[in-house]
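One protein chain is absent from this view; the other protein chains keep their places.
Order as written gives the chain letters A, B and C; numbering starts at 1 within each chain.
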Amino acid sequence: MLLIGCPWCGPRDETEFRYGGQAHVAYPETPAELDDQQWAEYVFYRENPKGPFAERWMHSAGCRRWFNVLRDTVSYEVLAVYRNGEEVSR
Amino acid sequence: MSRLPAGGRVDRGTVLRFSVDGRELTGHPGDTVASAMLAHGIIEVGRSIYRGRPRGIMAAGVEEPNALLQVDGPCSEGMLPATTVELYDGLVASTLSGKGRLDPTPDPAVYDKKFVHTDVLVVGGGPAGVKAAAEASAPGVRVMLVDDQPEPGGELPSDVVVLTRTTAIGSYDDNYVLALERRTDHLGAAAPANVSRQRLWHIRAGRVVLATGAHERPLVFAGNDKPGVMLAGAVRTYLNRYGVAAGSQVVVFTNNDSAYDTVRDLLDAGVEVAAVVDARPEVSVDVDVRILTGSAVINTEGEDRITGVLVRSLEGDAVESFECDLLAVSGGWSPVVHLHSQRQGKLRWDDSIAAFVPDGAVRNQEIVGAANGEGLWPTRALWLVPSDSYDTHFVDLQRDVTVADVWRSTGAGMLNVEHVKRYTSLGTANDQGKTSGVNAIGVIAHALGGSVGEIGTTTYRAPYTPVAFAALAGRERGDLFDPERTTSIHPWHVEHGALFEDVGQWKRPWYFPRDGEDIDAAVARECRAARNGVAFMDASTLGKIEIWGADAGEFLNRIYTNAFKKLKPGHARYGVMCRPDGMIFDDGVTLRLDDNRFFLTTTTGGAAGVLDWLEEWLQTEWPSLDVHCTSVTEQWATIAVVGPRSRDVVSVLAPDLDLSAEAFPFMTFRETTLASGVPARICRISFSGELAYEINVSSWYGLSVWEQVYEAGLPYDITPYGTEAMHVLRAEKGYIIVGQDTDGTVTPHDAGMAWAVSKQKDFVGNRSFSRSDTARADRKQLISLLPTDGTTKLPEGTQIIARDVALTPPVPMLGHVTSSYHSEALGRPFALALVAGGQSRIGETLMAHVGSELVPVQVADLVLYDPEGSRRDG
Amino acid sequence: MNPLPEHPDFLWRNPEPRSSYDVVIIGAGGHGLATAYYLASKHGITNVAVLEKGWLAGGNMARNTTIIRSNYLWDESAAIYEHALKLWEGLPEELGYDFLFSQRGVLNLAHTLQDVREGMRRVNANRLNGVDAEWVEPSGIAEICPIVNLSPKTRYPVLGGTFQPRAGIAKHDHVAWALARRADELGVDLIQNCEVTGFVKDGNRVVGVETDRGRILAGRVGLAAAGHSSVLAERAGFRLPVQSHPLQALVSELNEQVHPTVVMSNHVHVYVSQAHKGELVMGAGVDSYNGYGQRGSFHVIEHQMAAAVELFPIFARAHVLRTWGGIVDVTPDASPIIGTTPVENLFVNCGWGTGGFKATPSAGWAFAHTIATGEPHPLNAPFSLDRFTTGALIDEHGAAAVAH
Partner (left out) sequence: MADLRRSPLAHLTFPQGLTELPFRTMVNLRVEPSSETAARVEKALGTTLPRQCGQTSEAGSRTVFWLGPDEWLVLADSAEVISELVEALGGEPGSAVDVSANRTIVELSGPFARDVLEKGCPVDLHPREFGPGNAVQTTVGPVPVLLWQTDAETYRLFPRSSFADYLARWLMDAMSEYVPFAPQQQSWRVSGSEPDLGSLDE
C-alpha cells in the first residue's frame, strides 16, 4: 500500500489513486506527419525502467487531479511529487 | 508433570471445561489449550503428516510445529496451534496431522477492519517493546503498541494505545502495517453478537519500532521429534506463565546459556533435572545439576513419549543414558526479523550468537531487544548431531523433513536454499519454518561446506502468522460484497416485478415479466408496445457530464471522431470516441445547451472511464483550453418514452410544449416545466428508431415523473421495458452497444459508422486508421445476419464460417455473432455479427456454426428496420 | 505418506561458464529452459548456455499459480497455447519426470450477460480451433465443482461458465527441474548466479554477452527474461512495448481436498485451485503500477480474499499462509512477443504477462525454432514486434481481463 503525496491533498493511500503510467509522453502535435513506427512509439511504447521512473497518478477519490510522481520501481519509494507543468525537485 | 500448586498467570478460581480428541479436560482462564493439556500430562498430539510419527507439544507460541487443532464452533476452524488458542469454557477440539478441514457451514462471524494512523507503532509487548513505547510516549505524540498475548509484559503510560491479542502480520511500503486482532475468539459462546470476531488493523505509522523478540531453535539429532522433546524456553513459559510442569524428570540439551534459566526455574519449582547436556566444551554457570559439556543427545528412547535419552561426548565414544519424560532443547535463538525482512531489510549473520540479525533498520523503523539480537546468548552452532543415519534427524517437523532429505537435494545439484526448500517442502508448513528455517540453512552449509551467512535465508513472506480468508474480506461479504448502484426509479421496478441485469455495478431492469411469461414472451410484448403503441424505460444509468467553456466545442471535436463545434444550441448529436489506437471506446449523444455548454452522455458502464479520459486530456495535454467537466450522472433521471403513441403521452405530461415534428424535430431538445410543475429537459432522441422522447428531470423527481408517465400512458397501455427489449429495438436499427458489438478491436468504420468519422479535423485515434492492418478492406465489419430458414435464433457468440469449409480444426472463422434476437417487427430472428469483409458480402450466404449444426445465414445491411428512418417522426 | 512423487537423485551439473557457445539463452526460467531443451533435443544444437542471474527457475516460474489451459479467444493464441497443451500432455513421459500434471479442468465463470456472451463466443471459437471447450450451466458447475456458491442471491450470481476438461495444473518447480535435467543431460550448461550486464555487438549484430562472470561469446542470443526483458533490451539497444507489473499470489495451509478443479472468475476477480498436497493456490489481477520489487500492495490481496469467500463460502476459515509477488511483463494487447529483434542474431521471447507458465513448452518450442532457423515458426509469426506498428494486434484483453 503505497503512500502517495497528492500535491493538492497531501499524503493518501494508494487506493485513492489511479495509475497513469509514464509521465511526460506528449501527444504528437501533428500525428498525420508521423510514420507508422513513430505513431506506434507514441501509442504503445513506454519506458519501463528498473529504478527511478517519472509516472502519472490521478487522485481519483480526492481532488481528481493528475500529477507526476518520481518513484523507484524497485524500492517503490516515492522520490518526488510534482504538479503538471512543474519540474521535478528531489 | 502437572499443574504446580502455585504460580502462573491463570485464574485458578475458575474452572473451564473443554475436550480434545474426545477427552474431557479442565483448565483455567489464562490457559491455552496446550498449557491445559500439559497440566493434565498430555503432551502427545496428532501424528506427523507423512510418516505418521508420534508428535508432541514443542513450543509455547506461534512457532509451534506439531500441536495443530481443529476447533469446533458455529463454523469449525482448522490448523490453529494449540499453543495460541486461548481456553474458553466448552471448547471442543481435535488434533490434526498437519492438514486441516474446511467447514462447509457458512461462517456466521462478523469480521471488520480499522484504519488508523499513529506517530509511533511498537510491535511486541515484551520488555523491549514496553520500554520503547514508554520512551516514545509524550504529549501530543500518538503511540500504539500491538502484542499477540492477552496482556502486555509490563506497565505502559495511559496514553499509549495498546492492542492485545493482536498480531502484526505484514509490513508494507511506507510503514503500512497490517495487524490482526482476535477480539472474541477467547470468549467462546460468551462472545457478544455484532462484535467482530477478528479485526484487521491497517496502521500507517510515522515510525515503527520492532520489538518482536526471538524464537528458540530446536537441536537436530536422531529421534528429536518425539513427544517430550520441547524447546527449553517453552518449558520455562509453561512453568512461569501457566504454572505447569511439562515433565517430571527433565534432561536439558543446549548449546547456549539460555537453557540454564529453564534449569533454575525447574529446580525452583521442584522438578527433577537429571542432567544438562551442553554442546559447548566449557560452561561457566552455577546450577546444582550435573552438566555434561562437549556432549550431545544422540538419540531418544520411548515411543509415544520419550522415556530417556542417549548422550555421547562430541569428541568421544562413551554413551550414557538418562531416564526422563521431558527433553528441553535449545539450539540458540533466531531474532524474529519477519517484518523487517518483508520491507526488504537486510540481514547479516552474527556468528557469536549463531543467528541472522538485522543489518540496520529500514527507513523510519528501528529494531530493539532480542529482535535486534540484543541480549541473546553466545551460542556454539551445532547444526546437527553426527550419526550413522540421518533419517530421523528432523529439521522441519511439520513437513517431516530430515537431514537426509536435505542432503538428497544438495546431492542432486541444488546449491540454493530456495531450491532445497522446494525440493523438500521444508519451511512451507503452517509454521512457515519459524523453528526450522535457520537449522535447515545450517544443515545445507554442513553439506556444501559454505558458511551459513553465505547461504542466506529464504525470503520472509507475509503474513507472519496465518490469517483467515474471511478476516481479510472483512465487511465486504455477502450483501456488502460490492455496491449495487440503483436509480431513483428503482423502487418502482422492484414493485413491478422487474428482473435485473448487472451492468457494471448498476442494477438495470432486464425485462418486466407478467404472470406466466418467460423472457421471450415478455420481451416480445415489450418490443411490440414500443413499435406499435408506447413503452418507457429507465435510462438514468447513462453517464452524464456537463461540459462548460468557450473551448468546449473544440475539445469535443478533438475527442469525438465526428464534429461538434458547429452543433447548434438546442440540438443533439450522436458521437463516437476512440482510443489513440483507433478502436471504439465509448459512444453517446451530446446536447448543446448553449454556446458554451454541452451535455454529454456516455454508456452505463463507461461513465467513470470517460470522465477520467476527458480530464486526462484536459489536464495533461490541453490545459490551456477553457473547458470544465462536471459529472452529473445521478443528478438526472432519464426516462425514455418510445413508440408511435409517445407524443400522446408526452403531450399530457408537458402541455406547454409544441410536440409537432416541425416545432420539435428529431435530435433537438427543449426545456419545459411539466404539468406537475417539475422542470424537465425533453430530447427527441431515439435508440429504437421509433418516435421517442427522453425526459430528463432532477433525480429527486425521477420516481414521481416515471409514475406520471405511467399514468399518462395508461390509456395507451404504456409498457415498461428493460434492457433486453432495448437491445432488440436498437439492433433492428443497427445501433451498436459498445462492449457487446465491439470488443476493443473495432474501429468506427468496422462498426459501419464511417459516416461518423470526420475527414475535416483531427481527433484522438485518427492517425491509427491509416496503419496497414487497420486500413485493410477485409477487416471484421459489423453487418446483419438473417438465418435463411427464417426461424433459427443464432446464439450470441456463434462463429461464422464460409460455405463449403471442411469442419476439420482449425476451421477458418470469418467472425462471430455479437447480438441476436427474435424481432417482432420483422417477424423473424436476426443477428448482428462482425464478419471479415462483411460490408462487401451483403447478400452472400455464410454458415453459422451452432452446436454441431451449420445454419445458413444471409449477410444483410446493418439496418434492418425502417432504413429510411421514416418512423422516428411519428 | 507424502503424496508427491520422489525427485530424481540427480538434476544438473553446476558448470563454470565457457568463453563461447553457439547459443546463449538469457534467463533460466521455464521458457529459457524449455528453449534450451528443444534446441538440444529437436534442433541438435547442444553447445548452449542458459544464463541465470539468480537461481534456476526462481522468477515467475517459482511464483505462478500453475494453471495450464489453452482456451484462448483468438486463433493465433489458441494455436500456440493449444500446441503447448499438447506438449504438456506428452512431457512427463518425454522428460521422465512426474511433475504432477493434472488435467482436472479449468472452469471460467460467467456472472453477467456480457460474460455469458463472451464465454459462448470463446467456446465456439475454441471448438472450431480444435480446443476442447464446453459451456456449462450452473447445474453443471455444481457437478464439476460443488463448492462454488451458485446461490442466485449473491451479488454477481454465477450464470454459467466455460469448461476446458483438458486444462489443469502442474507443479511449477518440478516442470523447470524436469526441463533443466534433460537439457543438462543433452550438454546444455545451466549457469546460475550469472547476470548479463551488456551485449557484445559487431555493428548491429550481437556476438556475445557481458556478464558479471566475464564475457561470453555467442553465435545467437535468445532473451527469455520475462519481467526484466525491457531492461535487457535497452542494454541491447532496442525498445520493447512492455511494462513490468507486480502480480501477487498466495497459498493457504494444507487442507483436506475440497476443490477438484480450477476455477477462474474474471468478474469477481479471483482464480483458485487446490494443489496435490492440499493447499489452495490463488491469484488475482496485477497491481496497477510498474514494479520490479516482486511484491505488491496488500489491498489487492484483501479484494481477492473477499472474492474468494464470496465465490467459495467454505474458504471463510481457510488461512492465508504465504503471499508473494512476481514481475510480469505486459504488452499492450496482452499477447506475447516471440521473434526477431532489430538487432541481428538477437531474438526475444517476452510479454507473456500472466500467461507464461501455461505456454512454457510451446514458447520454448517456437523460440528454439526461431533461434535455430533465424525465422519465426508459423506458430509464433503473428506474435512479432512488428504488429504494434501495423496494428495487427492479438488483443486478448477482452478474453483475459484478469490475470491468471
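Assume a residue touches a chain if its C-beta (ideal position, glycine included) is under 8 Å from a C-beta of that chain, and two chains touch if they have at least 3 such contacts.
What you see is a predicted model; the values in this text were computed from it and never measured.
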Option from B:11, B:268, B:303 or B:626 whose C-beta touches the chain left out: B:626
Sole contact to the chain not displayed, among B:499, B:563, B:652 or B:667: B:499
Option touching the unshown chain, where B:350, B:374, B:554 or B:634 are the choices: B:634
Touch with the omitted chain, as defined above, among C:154, C:274 or C:370: C:154
Omitted-chain contact residue, chosen from B:546, B:581 or B:824: B:546
Touching residues (missing chain, whole complex) on chain B: 110, 112-117, 140, 142, 192, 194-196, 202, 204, 475-476, 479-480, 482-488, 490-491, 494-495, 498-500, 506-507, 510, 513, 518-520, 546, 548-550, 596, 626, 628, 630-636, 676-678, 698-705, 793, 795
Footprint left on chain A by the chain that the document does not show: 6, 8-10, 12-13, 15-16, 61-65
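We adopt the following convention: only the chains that are shown with their structure count from here on.
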CA centroid of chain B to CA centroid of chain C, Å: 22
Separation of mean Cα positions, chain C and chain A [Å, integer]: 29
Residues within chain C bordering two or more other chains: 293, 297-298, 332, 389-390
Shared interface positions of chain A, touching two or more other chains: 1-2, 18, 36, 40, 43-44, 75-76
Interface residues, chain B side, partner chain C - complex: 49-51, 75-79, 98-104, 106-107, 170, 172-173, 176, 178, 200, 344, 400, 408-409, 411-416, 418-419, 422-423, 425, 428-430, 432, 459, 461-463, 466-470, 472-474, 476-479, 481-482, 484, 501-503, 510, 581-582, 739-740, 743-745, 768, 771-774, 795-799, 801, 807, 809-811, 813, 816, 818, 849
Residues of chain C touching chain A in the complex: 228, 230-231, 239-244, 288-293, 295, 297-299, 332, 388-390
Chain B contact footprint on chain C (complex, rising order): 1-2, 4, 7-14, 55-56, 58, 62, 75, 78-79, 111-114, 116-125, 127-130, 147, 154-156, 173, 192, 252-256, 258, 277-278, 293, 297-298, 301-303, 305-306, 308-310, 313-324, 332, 387, 389-393, 395, 397-398
